[in-house]
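Note that this complex is displayed minus one protein chain, with the remaining chains in position.
Up next, subunit A:
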Amino acid sequence: MADDALFEFLHMEIVAHVYKEQATREDIDKERVTCVSTLELMGFRVGQGLIERFTKDCPTFKEDLDIMKFLCKDLWSTIFRKQIDNLRTNHQGTYVLQDNKFALLTQFSTGKQYLEEAPKYLAFSCGLIRGALSNLGLESVVTAEVSLMPSCKFQVVIQKL
């Protein structure tokens, strides 16, 4: 069983690598978009993979809200060792998940110092959420927002096809 720290170190190194690689190739604006989407896509595949590894006791969900609750409680605890602290919804397909001490941001000092850097470290996790939901039957758009480290909010907008 791989230790938490290993994933955290790997994640940090992946972010560093993606940005270093892009910096040697493109101009700044394009670099930022591509890096984030590369990380998001990696997270997406991992999120899908996590759900696939589920044993046959995969629960059946009655509504979207049940899936979101599962994500916030079971999945989040499995991945980040804690549950989402706050889940809000407008009951029209938009959900906001708040994590007051997000595992991938705790390496930064608390406060506003590295706010600019934060999105780099959230892209993978946004993809992770999107990938997990995709395999649970929900297509979504996931974005993240940080105003005070290490607290962050993930916004999930369910896409109705």
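Convention: contacts are C-beta pairs under 8 Å (C-beta built on N, C-alpha and C of every residue); 3 or more make two chains touch, one makes a residue touch a chain; residues count from 1.
By definition in this document, contacts and distances are computed from a predicted model.
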(message) According to UniProt, what is the chain that's been left out of this complex called? Choose from "Phosphatidylinositol glycan anchor biosynthesis, class T", "Autophagy-related protein 101", "Short-chain specific acyl-CoA dehydrogenase, mitochondrial" or "Trafficking protein particle complex subunit".
(response) "Trafficking protein particle complex subunit"
(request) Could you tell which one of A:79, A:105 or A:146 touches the chain left off the display? (result) A:79
(message) I need the residue numbers on subunit A that touch the omitted chain, in ascending order.
(response) 1-7, 9-11, 13-14, 16-17, 21, 38, 42-43, 45-46, 49-50, 53-55, 57-58, 74-75, 78-79, 81
